[in-house]
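Take a look at the structure below.
Missing here is one protein chain; the remaining ones are kept as they sit in the complex.
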Amino acid sequence: MFPKNAWYVAATPDEIDEKPLARTICNEKIVFYRPAPGQVAALEDFCPHRGAALSLGTVVEGQLVCGYHGLAMGCDGKTVSMPGQRVAGFPKIRSFPVVEKYGFIWVWTGDASRADPANIHVLEWADNPKWAYGGGLYHIQCDYRLMVDNLMDLTHETYVHTTSIGQKEIDETPVTTKVDGDHVVTSRFMDQVMAPPFWRANLRGAGLPDDQPVDRWQVCHFHPPSHVLIEVGVALAGRGGYHADPKDKVYSVVTDFLTPETETSMWYFWGMARNFMPGDKSLTAQIRDGQAKVFAEDTAVLEAQQRNLSAWPSRRLLMLNIDAGGVQSRRVIDRLVAAEQPRQETLAA
Amino acid sequence: MFPKNAWYVAATPDEIDEKPLARTICNEKIVFYRPAPGQVAALEDFCPHRGAALSLGTVVEGQLVCGYHGLAMGCDGKTVSMPGQRVAGFPKIRSFPVVEKYGFIWVWTGDASRADPANIHVLEWADNPKWAYGGGLYHIQCDYRLMVDNLMDLTHETYVHTTSIGQKEIDETPVTTKVDGDHVVTSRFMDQVMAPPFWRANLRGAGLPDDQPVDRWQVCHFHPPSHVLIEVGVALAGRGGYHADPKDKVYSVVTDFLTPETETSMWYFWGMARNFMPGDKSLTAQIRDGQAKVFAEDTAVLEAQQRNLSAWPSRRLLMLNIDAGGVQSRRVIDRLVAAEQPRQETLAA
Partner (left out) sequence: MFPKNAWYVAATPDEIDEKPLARTICNEKIVFYRPAPGQVAALEDFCPHRGAALSLGTVVEGQLVCGYHGLAMGCDGKTVSMPGQRVAGFPKIRSFPVVEKYGFIWVWTGDASRADPANIHVLEWADNPKWAYGGGLYHIQCDYRLMVDNLMDLTHETYVHTTSIGQKEIDETPVTTKVDGDHVVTSRFMDQVMAPPFWRANLRGAGLPDDQPVDRWQVCHFHPPSHVLIEVGVALAGRGGYHADPKDKVYSVVTDFLTPETETSMWYFWGMARNFMPGDKSLTAQIRDGQAKVFAEDTAVLEAQQRNLSAWPSRRLLMLNIDAGGVQSRRVIDRLVAAEQPRQETLAA
């Protein structure tokens, strides 16, 4: 269950630089490609001639040429030409609104007339020399909403990420969840704690001592359709915590773009944007590698959870206070999905 | 189709010594673990909080702590605690009667009120210094009843196990099948034959000549729900056969605990208990390795048979005299399964 009238991250730009990319997003089989350098197009991955996969074709002079019989397809889904054929009557295939922005390829799988690139979630750290970004992509066999739950409640770090970012204080510290329209925020502030290994490494990387107590924070933001951006950081204890002076803290934004593939599988575009030492590429690589290991730990847990939920579909789950972030985020999703359903007419007497 | 009010072998003790074990038994997804050394517990592998797999958790002070959010589960399926939560109202999950006995972990997947450990089939060779035991576990993609058929008719040894325990005399010698309540016995006695390779090796291992005729026997015992224990041996010919003096024979019990996983897959706990040279561990290892090879030969045959039966579900099979052991054993199973069905009330006129 996912809203279709929404911008989802579909790919990273490098994935379509060399050749067309076949990827299923929200149950739609789509081919992504570059008609020209810097441009991007997205079409149904179905040649109107005989149903071949257009993603096996090649781009020639701006058209996607089918690798079977040479039908040349335009970015709008209209056949441009085919050797020896008049193509005016060829059925149009579906094209999808698609935009390259903030370092991602974004696609809209719903009503194209409602797709406005201005509504793509602003990523202030993109294209900003004060920030550095590194990330990756995981394909996970679970409903993307299980990942929303996971990210909107970081209590799990204590148990799933024991050796990196987990620490006992996380699940001892209560969280606060606030909802502002479609924006859900779950916050946790831990004062006077020792930083876990991941953060100690970052403190050292930033030239700060790693053996002193810190104030640690986690502020999780859910935005539709399924973006979770998490402000995380530690400051030397007593310097103001979240509001401490930049020189006394290490701070980043964990970025999570959760894109449904099917009802029970997803594309997980994860990453981290930081605003300290942005020019240090080896630090970027080191953080990304560490994050890759941490986020892989979630995969096993969520895939086993999905198998359980599929095996016991009617079983009800608990909704505790720590789950409030996920519960509230799912309510936003439910509302968006409901709004997309055809309206039921009231039966008149 | 399997009785659920029965004790099945679920695991060997070493499988749960290090960490919890996820295993499906009779269609139930179960986690087996040790709350304390020497103890064993079995629960639904489903955390009542969000449906995570408890088998990914860890045991802490006797409780199974969920690896997702730290819910601590008791052996009775009641949540003991969870950080920051009152757990009194948490729904109970199912716990399964489970016992460690005779070198196995036994589980009861039916009505717990009827589970009496006294009814676990007695294995007289276990915990007995006069006996030695070695065995293993195979996961096989077939209805466990195909394995019952296989073991209650050893005619197949001539064809499936040509190079180890098979010999022409097996299928030339008629079998006798007797039924005593739920106990089915199929016997075959072959006098004055040359021992096949497996038994020649055992004769040598026991210090007996391997180049003389022997009297060979196979007495297969089926006990509910699906245990097949086979007395097998050879004695120097003319010394009394099955009843020969221990110094003139090599004798063991092939042990087969057949545990349904699903309708078309099973766990096969196979082994051999012998009462000669019980202290010779290298002999135990040698026998187990030989048996592992022999029993692996059955796997290919039974999995192909299962694929055939699944492809032709309505096709009727033959029931010959050699099949009597399997047929009678299946009748016992059918009776036990029928007894578990809710009773149909007679319609009154």
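Per-chain residue numbering starts at 1, and chain names A and B are given in the order in which the chains are listed.
Here, contacts are C-beta pairs under 8 Å (C-beta built on N, C-alpha and C of every residue); 3 or more make two chains touch, one makes a residue touch a chain.
Quick caveat: nothing in here was measured; it's all calculated off a predicted structure.
For the chain missing from the display, the contacting residue among A:66, A:244 or A:258 is A:66, taking the whole complex into account. Among B:172, B:245 or B:263, only B:172 touches the chain that is left out of the view.
In the full complex, the hidden chain is touched by subunit B at residues 149, 153, 155-156, 158-160, 171-172, 174, 300-301, 304-305, 307-309, 311-312, 315-318, 320-323. Contact between subunit A and the unshown chain involves residues 29, 45-46, 48-53, 55-57, 65-70, 82-85, 90-91.
Note that only the chains that are shown with their structure count from here on.
Distance from the subunit A centre to the subunit B centre is 48 Å, each centre being the mean of its Cα atoms.
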